[in-house]
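Shown here: the complex without one of its protein chains, the others still in place.
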Amino acid sequence: MTTSSRPIAGEFAGGAAKPTRIVQGVFGIDTPGQAAPPWSTAEWFNTGEAIQLANLRGRVVVLHAFQMLCPGCVHHGLPQAQRVHASFASAGVAVIGLHTVFEHHAAMTPVSLQAFLHEYRIRFPVGVDAPSTDPREPIPRTMQAYAMQGTPTLVLIDRQGHLRQHTFGVVEDLALGAAIATLIAEGD
Amino acid sequence: MTTSSRPIAGEFAGGAAKPTRIVQGVFGIDTPGQAAPPWSTAEWFNTGEAIQLANLRGRVVVLHAFQMLCPGCVHHGLPQAQRVHASFASAGVAVIGLHTVFEHHAAMTPVSLQAFLHEYRIRFPVGVDAPSTDPREPIPRTMQAYAMQGTPTLVLIDRQGHLRQHTFGVVEDLALGAAIATLIAEGD
Amino acid sequence: MTTSSRPIAGEFAGGAAKPTRIVQGVFGIDTPGQAAPPWSTAEWFNTGEAIQLANLRGRVVVLHAFQMLCPGCVHHGLPQAQRVHASFASAGVAVIGLHTVFEHHAAMTPVSLQAFLHEYRIRFPVGVDAPSTDPREPIPRTMQAYAMQGTPTLVLIDRQGHLRQHTFGVVEDLALGAAIATLIAEGD
Partner (left out) sequence: MTTSSRPIAGEFAGGAAKPTRIVQGVFGIDTPGQAAPPWSTAEWFNTGEAIQLANLRGRVVVLHAFQMLCPGCVHHGLPQAQRVHASFASAGVAVIGLHTVFEHHAAMTPVSLQAFLHEYRIRFPVGVDAPSTDPREPIPRTMQAYAMQGTPTLVLIDRQGHLRQHTFGVVEDLALGAAIATLIAEGD
């Protein structure tokens, strides 16, 4: 198990989760270096075909990892991802949701996720993180590969596929807009 | 089918649903007259045993009908029900949730509801509205008996078991506090 | 000087002020006993003539004490008073504003208050608390008579003119609606 402690689903209304910033730098952007791990997914919604990270090379990618029953995702993370999609899709930014279920697996099946995406009018592509091959391991594979601490987690990937920001918890809109624009301004 | 049109799950963020007030009077309280129909439930959470409306005689009852994937319930109705529970439980008011699934039935099973209640820290008793005996009828039985138009729906029942307020959509906190206090002040 | 410590203008955005409840009881309503002190005012807005508390006998009175440059008043207290006015005026409740300037006197003159009331569309009557007769005393007379700790302060007075609730800081809408309705339900 990659993560050393039990992941946390953010609440934020009452503020139970203590979000931790992992990276630093201008607007929280890391210098290029680490390649973002590929994604392992079992299913996709809002897209005709499965999306591979490698196929998004040349585009800035905003990856939003969430669970449909995580209050911090529903109240903060997903509405923000929808705003990012509305504001930056025309600038070529790829907004991708990743359903990283690490608890209550029977409660958050793809059938439930599909209804959730419909009711909350989420239009950007959403992949279902692939379950671990170890049946005793509750944390899905992409979540493990990125060593995510919980949900919501926001990941920014630059045009060359480098991991540039990785945040668990709340990111303010001003800082996020600045980070995305900085990656856009870097050019190819 | 009791309701003449398809029920609506409220959104309210963008304001799709057009809530309609059914009753009138001081603070929207109806004069006593109609007895509140009994509840038909399949399962209960947050309570040791099934709750019958008849057993709450002598207490003011706030019934909050919701669906776990209805954005208007998650963003407005359920947080309000939690505030009502926190403010009025000590005054003897019974706050009861009713999961009235009328769409996406496979997505909102009791297994999913249980995880939802846990993650959103909903502590008051929640009953699962019993499915219709007609397999082609998507609207559950209590929802039909009350002729609810959709979710969220708020129902106030007085100490004698009379239906005193029935609202689909958003009720403001000021008005709701006044309505509950008025029923409390009526005495036995 | 009646108050033992320097009054505080609430902020609440960052939460600097620590509101303190003075009274207790059902929905924070005190049992009748103390008569509410009369008001000493220098000027009135939104009303044709000066309002005396004695002339409101027979009506439930909601007195909202504020300063136009107090952030907690602008963000919370005054919008709540406007909601109370909108919801309860038809039920005979008198909503009265009181401009209790205890600091920055030159910055919050009646000329500035008048523009403030216009821009914020405050329609209920607002009296200007009369300055102390002692020129070294910054706290105005009604504020002293009620021993208010700062702004915003909310005061509920029943139909017989008794002081029933006196709160410095934030009062939740649910509780306030219940308190007002309870006073209404007491009858004459």
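For clarity, chains are labelled A, B and C in written order, and residue numbers in each chain start from 1.
What we mean here is this: contacts are C-beta pairs under 8 Å (C-beta built on N, C-alpha and C of every residue); 3 or more make two chains touch, one makes a residue touch a chain.
These figures come from a predicted structure and were not determined experimentally.
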What are the shown chains that the omitted chain is in contact with?
A, C
Just one of A:35, A:54, A:91 or A:106 touches the chain that is missing; which is it?
A:91
Which one, C:45, C:102 or C:116, makes contact with the chain that was left out?
C:116
Pick out the residues on subunit A that sit against the missing chain.
26-27, 83-84, 87-88, 91, 172-182, 184-186
List the residues of subunit C that touch the chain left out of this view.
9, 11, 13-14, 69-71, 74-75, 79, 103-104, 106-108, 111-112, 114-116, 118-121
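One rule holds for everything that comes next: only the chains that are shown with their structure count from here on.
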Give the chains in contact with both subunit A and subunit B, ordered by label.
none
By C-alpha centroid distance to the whole-protein centroid, which chain wins?
B
Measure off the straight-line distance from the CA centroid of subunit B to the CA centroid of subunit C, and report it in whole Å.
35
Interchain centroid distance [CA atoms averaged], subunit A/subunit C, Å
48
Which residues of subunit B are in contact with two or more other chains?
none
